[in-house]
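The complex is shown incomplete by one protein chain, all other protein chains being positioned as in the whole.
The chains carry the letters A and B, assigned in the order they are written, with residues numbered from 1 in each.
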Amino acid sequence: MDYIIQQVINAIQLGSIYGLIALGYSLVYGVLSMMNFAHGDLFMLGAFFCLLLEKIIPLPLWLALLLTMLVIGCLGALLERLAYRPIRHAPKVSAIITSLGCGLILENITLAMSPYPRHMPTLFQNSIFHFHGITISSLQIIVIGISLLLMILLDVMIRCTTLGMVIRALAWNRLMVSLLGIPANRIISFTFALGAALGAAAGLLYALTYPVVSSSMGIAIGWKAFIAAVIGGIGNMRGALLGAFILGSTEVMSITMLPSTYRDLIAYSLLLIILIFKPYGILGEPPTQKI
Amino acid sequence: MIRLLDEFRCHFAMLRKHTIGLTRIFHTDHLRRSGSQMDTALISKSSSGSMDSYSRRQTSSLALPHQPSRPPRHDQYEISGLTSFYLVVLGGCSSFVIPELCSNYITCILITLAINAILCVSLNLINGYMGEFSVGHAAFMAIGAYGSAIITVKILPLIPFSLSSFLTFPLMVVAGGLLAALVGIPLALLSFKTRGDYLAIITLAFLMIVKSALENISYVGGPRGFLGIPPLTTLPWVYFWAVVTFWIMRHFIHSKWGRSIIAIREDEIAAEAMGVSTRSAKMMTFVISSFFAGIAGGLFAHQIQFINPSSFDILRSTNILVMVYLGGVASLSGSLVGAGVFTILYQILQPLGVWRMVTMPLLLVLLMIFRPRGIMGYQEWSCFKLKE
Partner (left out) sequence: MDFTPEKQSPILEVSLLNKNFGGMRTIIDLSFELAPKECLGIIGPNGAGKTTLFNLLSGIIRPSSGKILWFHQEIQKKSSSEIVHLGIARTFQNIRLFKQLSVLENIRIAYDIHLTYTPLQALLRTALTREEEKKSAQAAMELLDVFSITSLAHQPAGSLSYGDQRRLEIARALALHPRLLLLDEPAAGMNESEMYQLVELLQWIQKKFHVSMLLIEHHMAFINGLCDRTLVLDFGTLIAQGTLEEIRHDRRVIEAYLGEAVT
């Protein structure tokens, strides 16, 4: 029983990191209906940036988090401006290819500059609590806490503020939003920045939990979160979280039962199986097509 | 049926006369005469067809305004067909000569080029002609490579009598291709229900699954890779396979299934409403495409003699994508151009080291922004067309 609870906590921890990244995918998909494959690499850059930051000046966690989110957020907006905006009206295939290309560019630049995985310094004293046979570390509490906080903030922003309303409106009809005099481009840039910032925060939290940072993280972890977003129904915030926790728990289960090399195999198989039965994800809806 | 058509044509011509001025009619009278001669000439040449020459003549004499004669393209095509045949033979001869005359390096590049061309044209079938998006092409290549390598290294030695590799090598390559085609079937089934973004994700997941499955199978060496494959891929062989690929692809896209997938790209619902069985068209496309990717994989394995799962990662898929979108979508000539330019560029960029891996995706992004159709998009050299 204790063992199960322990694993549940692990699953929640992994799931909340996936969830943060998946939210970024979903946000961007929501406003532009495009799959931003480069998002996983923004997550990886978040981890790298934080590492760099701590190497230069050791900052407290909250400040490092804010700075990372800010810088990577700007990078996300820049990416949108340079690569995605020129092809916004091109066929969907172009968007997929461009984002895939951007992701690989970011990954390989990082690889070229830092060919070997690096070790992440600890940002705070990690203490471990025991009660009733369950161990929980302060790291886990912080990771889950920060993720939950960010998710709640995002949810409040999307649902209760004017900005959130505009973002939701963009998902429905981009042209109409522009016609109403709202600077759609600026909002789209902001959404990209927001998604990237969430990804960067996840990168930081991931690097704290598993303190090895490498350029392949974007594909290894970032794309897993992408699976989560797709499983849940991409474009749907709640779906992204649902997918993240499903994926998190599946992975934790598979790690306890099978060699860790099967991790990718299981995650991607899960995606395929779910897409076979629900081609647009669990909470997603098929795009309507006028005949 | 034909007489009816003619009758109608007559009827319609009369209708048009009400609306069109007299001067136009005079003008067309002149045009018509020249057109009719050409038409009858054409007809007497080709006796088959659903129309007898009697009605054809009648047609021409009732031809409508601004109706030119059919473009007399037949002869052009025949010449270019013959020329391309000579070119193929010439290429075949030189594929035997080049390894003797030129350095190993040049031969090696040419082999890579031919393999790339096969890969490119097979991916172009899905991405260019059918307008779907597959990122999983490296997976088919991997299956072809591993399949043929297993047969060469593990199964052939079990046969008590020895066979010349001249006989067995094409069979092994075909076996790899068939294996890849077999795996292409479930992917095709998935493409019935999903398209666009989601199909891209499915192919991506498929690539990841194949890669990590290979990493977990110790029979083929797991992550360390598969060693000791004999170097059977020679320039004449790859040349032969490339020619076969282009020959079959050309036939396919000029058949009704080829037109079907082009129709699916343009408008899937309209295609269905025109009686296109989208399922069988998609199935054939995926099977043919994955078959040739598998062939390329087999040739690749026997060229570099060592394969490991990470040589078939997303970057490999991206490279094939670069070739397709550089050369030109929905174009066989484009595939050849793309593979050529890419292979040479890849060699030129060799000194960049790791940074070369940045340039290829960058090239892809720039292509998407500035010329998404590629060099030869939707166009074709006449030697890749078919006479009708």
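Keep this in mind: a residue touches a chain if its C-beta (ideal position, glycine included) is under 8 Å from a C-beta of that chain, and two chains touch if they have at least 3 such contacts.
Just so it is clear, the model here is predicted, and its values are computed rather than measured.
For the chain missing from the display, the contacting residue among B:Phe140, B:Trp257 or B:Phe342 is B:Trp257, taking the whole complex into account. For the options B:Leu156, B:Ile248 or B:Ile369, the residue in contact with the chain missing from this view is B:Ile248. The set of chain B residues touching the chain not shown comprises 2, 4-5, 7-9, 11-13, 15-16, 19, 46, 48-51, 59, 63-68, 70-71, 248, 251-252, 254-257, 259-260, 262-263, 266-267, 269-278, 284, 288, 378, 386, 388.
Here is the rule we use: only the chains that are shown with their structure count from here on.
Spacing of chain A relative to chain B, judged by their CA centroids, is 37 angstrom. Chain B meets chain A in the complex at residues 127, 131, 133, 135, 190, 193-194, 196-198, 200-202, 204-206, 208-209, 211-213, 215-216, 223, 269, 314-315, 318, 321, 325, 353-355, 357-358, 360-362, 364-365, 368-369, 372.
Those residues of chain A whose C-beta lies close enough to touch chain B in the complex are 33-35, 83, 86-87, 90-94, 96-98, 100-105, 108-109, 111-112, 115, 219, 223, 226-227, 230, 234, 259, 261-262, 264-265, 268-269, 271-272, 275-276, 279-280, 289, 291.
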